[in-house]
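Data first, discussion second: the structure below is written as structure tokens.
Omission of a single protein chain aside, the complex is shown with its protein chains in their original locations.
Up next is subunit A:
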Amino acid sequence: MATVQLSEAEKVYVLHGIRDDLRVDGRSCEDYRHVEIETDVVSNTDGSAKVTLGHTAVLVGVKAEMAKPRPAAPEEGYLEFFVDCSANATPKFEGRGGEELGMELTNTLYRVFNNKHSVDLGSLCISPGEHCWLLYVDVLLLQCDGNLYDAISIGIKAALFNTRIPKVLISEGEEGGTEIELSDDPYDCVRLAVDNVPCMVTLCKVGPRYVVDATLQEKACSVASLIMAVTPAGTCTCMRKVGGGSLDPESVFEMTEAGKRVGKSLHGPLVALLSQEESLGKKRQKVGFLG
């Protein structure tokens, strides 16, 4: 992870600010930084989104491909995640430097989506046991300024919202087998229900308190953080502690409660924003990567 060097005096300054609920950039402990979302940014994908959270920038692309269903679940499609930490974000990621962090993020994403309700996998099935949709969710980190998990999860939700899977028709082939036919109309698509896709909230324990959406400076002052993936209904689909430190049980309970509250409140504005963007249709002014 990209880190910053902080002197003792700077650390004390950050710590005292958080104690008084006033962070270096003027936010209070449960505030997010400015979030910008733009969907449909990469034309070669079936769904894509770019999210900037402060100075953290993440690009998510979803590509649908046809595959054979997993033997354990013949009537379901599946999702594959990959997080690429490019050397653009920080020189430390050059070569294989970003592999460890990428692996950690990828594994967490698998864990977050490892339940029945996040994505309706049954809708990704084309013909049971034979064909299904496999969604490749590829995440690219463009800039790192703390709070990668939250930015990635917002990006994934937006990209899945934006995903359009072409309709296919299954017909009996001449020799008894099945034939798959792609619809001619490029606008004849299926969309994915994203209502239950969880958002991740990272709570960083700094001194006696915890902060949401920590910057790199704040992260440098913290020894442990708690990551929670929260659905709009408030259920938690994944929780894990990251970092080398330990937490006292009471603060864990406090943090899970706060995480649930923050996570729940994240979904409403996000979905509203996404539908608003969609309603603009073709008139929407594209911002792209220079915005």
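One rule holds for everything that comes next: a contact is a pair of C-beta atoms (placed from the backbone, for glycine too) under 8 Å apart; a residue touches a chain by one contact, two chains touch by 3 or more; residues count from 1.
One rule holds in what follows: contacts and distances are computed from a predicted model.
Colleague: Leaving aside the chains on screen, match the unshown one to its UniProt name from "Ubiquitin-like-conjugating enzyme ATG10", "tRNA methyltransferase 9b-related", "Exosome complex component MTR3" or "ATP synthase subunit epsilon, mitochondrial".
Modeller: Missing chain, per its UniProt entry: "Exosome complex component MTR3".
Colleague: Check each of A:K11, A:K63 or A:K260 against the chain that is not shown and name the one that touches it.
Modeller: A:K260
Colleague: Determine which one of A:V194, A:L216 or A:M239 touches the chain that has been left out.
Modeller: A:M239
Colleague: Given the contact definition stated above, which residue among A:A87, A:M103 or A:C189 touches the chain not shown here?
Modeller: Reading the full complex, the residue touching the unseen chain is A:M103.
Colleague: Considering the entire assembly, which residues of subunit A contact the chain that has been omitted?
Modeller: Output for subunit A: 71, 103-104, 106-107, 110-111, 114-117, 223-224, 226, 231, 234-249, 252-253, 256-257, 259-260.
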